[in-house]
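Here it is, the structure, as structure tokens.
For this view, one protein chain was removed and the others were kept in their places.
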Amino acid sequence: MGTEKKEVLVSIRDLEIKFDEYVAVSNVNFDIYKGETFSLVGESGSGKTTIGRALMRIHETSKGDIFFKGKKINQKVGARLHKELIKKMQMIFQDPAASLNERATIDYIVSEGLRNFRLYKNETERQQKVREALLSVGLLPEHLTRYPHEFSGGQRQRIGIARAMVMEPEFIVADEPISALDVSIRAQVLNLLKKLQQEKELTYLFIAHDLSVVRFISDRIAVIHKGKIVELAEAEELFLNPLHPYTKSLLSAIPIPDPRLEKNKKLVVYTGEEHDYSEDLPKWKEIKAGHFVWANDAEEKRYRMQMKIG
Amino acid sequence: MQDSRFEFVTVDARVAEEIEAPSYSYWQSVSKQFFKKKSTVILLLLMVVIILVALIQPELSGYDPMNSPNINRPEMRFRGISLQYPYGTDGVGNSVWDVVWAGTRTSLLVGFIVACINTSIGVVVGAVWGFSKAIDKVMIEVFNIISSVPYILIVTVLLYTFGRGFWQLILAMCLTGWLSTAYFIRTQVMIIRDREYNLASSCLGTPMLRLVSRNILPYLLSVIMTNVSLEIPAAISTEVTLSFLGIGLNVAVPSLGRMINQYANYFNGYPHLFWAPVLTLALVTISLYVIGQTLADASDPRTHR
Partner (left out) sequence: MKGRDTILSIRDLEVTFKVRDRQLKAIRRISFDLYRGETLAIVGESGSGKSVLMKSLTGMLESNGTVSGGSIRFFGEELAQKKKPREWESIRGAKIATVFQDPMTSLNPVRTIGSQIVEVMMKHQRCSRKRAKQLAIELMERVGISEAAERFDAYPHEYSGGMRQRIVIAIALACRPQILICDEPTTALDVTVQAQILNLIKQLQQEEGFTTIYITHDLGVVANVADRVAVMYAGQIVEYGEVEEIFYESAHPYTWALLSSLPQLGQKGERLFSLHGTPPSLYHDIVGDAFAPRNQYAMRIDFEEEPPFFEITPTHYAKTWLCDPRVPFFKRPKAIEGLHQKMVMIYQGGNVSGNREERSFSFNSRS
């Protein structure tokens, strides 16, 4: 990812999402650049899926703005923009068992979006598009008449990917696309997502709970904790110079698949008591070019010191 | 020496994507599952026979409750069971066999028509009701008010308003009868409305009506079947109860309910008169219920694997 000329595709400003009175997400600010993989990492209940769904306009937002290609999308949009957003923004879901309509054939599932907006001239073109989408995810055209339950978990997830790809999107929200899959299948799906990104110049928002998985596919990573993004940096930078104590605790908690390293590592526990926000309130601060952290002035000073030493 | 069995071979990755199992077909699996149960198949055959006889026999016998040709022939009253009169004859000299089939025909017609209307309206309204929060707010109040009044009371009041008669009864039973089905469907829709595959469909811009017809209703097929299998016997018993009480059908329409009412008077002397309609009624409702339940089970794809 060259950092020189970056075209912003998605932009989130001061986003807040409420469920009734409960604030699920607040103070969220980030841009996603065209062609990159931006990962949002956090534990369950952190609000990462909520942000992804707000982007897909499934959840309503209570404050702030979401822009896609400069157009505000977290409000009622006209029919034309609605159609364009559906085409350009697609989603891949976590659970391949739950995200496919069990009573529909693969043909129906993959061409559902095409039908909704008649994105084909004739039946032959529709079939052509569906076949191409299936082939691009490594499935066979003869699968078209089958039902989802006849497939394995990995195959189902690829059907879900084909369903998104057939719309020829520019931006994809991938919500934990591999965490429900068997370990031996995960690499296959990651490779596929990477391959499609290269071929079709896609931009991904990759939502995950496992930092170690995200490292290899992401350009930039944001860590979210209890509805707030606590740190954002380029992938390697985040791994090598984590600043926020929560990021450090998350990094130390992931089991390393290496017995000598894993058996001797020390856990960093994060309680939230590390911060004294009684007077000095935290803000979203850029400590180093492209490395943001949620910190107050005192912490900012300390983080800058740390960076200098490095 | 090289052992040829220890040579590396290349395996084709494509082969691994193929599905060995024969292609799945929903309706084929449903029928396979349904006909697996012998007892149900027997009941189904029995039901077909009952329906055919109930439709044809009254035409042949020409039984008319308003016209009892043997009323002035005392020797025809309370005849015992014979080949000519399989259930004997009643107090006005009618063959009970004829009366039972004519009544069964009415009961079946009422059951099927009412269940058909109530289920169709109920499913359509329930599906939209479950989906739209705005409609839910209104409908839930309507439901609360109407469901707090006993159904049989509503039908009785309506019957007094419309007057007694076959179509009046059907109208009275359907006017509010669909509401419970709609409520049931609404709850089911709410359960599966927010499942991930529906979110996926909305991300693809699928409009609500197609979401209901392609994503929601197919999943509800089996619960709708269950509902129908309860609805038909329930409608039949409502008709019988009302006619038994003397408020359902007018005397011109043959009815099992009124038969039971009349023949109960002869229970001490001629119990078979009472038992003939009662047992026929039991046989019909139980068979319909069992067939419906088996069909409901068979239409649940979880039983197909």
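The letters A and B name the chains in turn, as written, and every chain counts its residues from 1.
Basically, a residue touches a chain if its C-beta (ideal position, glycine included) is under 8 Å from a C-beta of that chain, and two chains touch if they have at least 3 such contacts.
Being a predicted model, the structure only gives us computed values, none of them experimental.
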Missing-chain contact, candidates A:47, A:64 or A:154, resolves to A:154
Going by the touch rule given at the top, which residues of chain B touch the chain that is not shown?
2-11, 13, 15-17, 20, 305
Please give every residue of chain A in contact with the chain that is not shown.
43-44, 152-155, 182-188, 190-191, 194-195, 209-210, 212-213, 215-217, 236, 240-242, 248-270, 306-307, 309-310
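By definition in this document, only the chains that are shown with their structure count from here on.
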Please report how many Å separate the Cα centroid of chain A from that of chain B, as a whole number.
49
Chain A contacts chain B in the complex at 53, 56, 58, 82-83, 86, 89-91, 93-95, 98-104, 108, 112-113, 116-117, 138-140, 142-143, 145-147, 149-151, 155, 160, 163, 167
In the complex, the residues of chain B that touch chain A are 14, 17-19, 21, 23-24, 26, 195-197, 199-207, 210, 214-215, 218-219, 301, 305
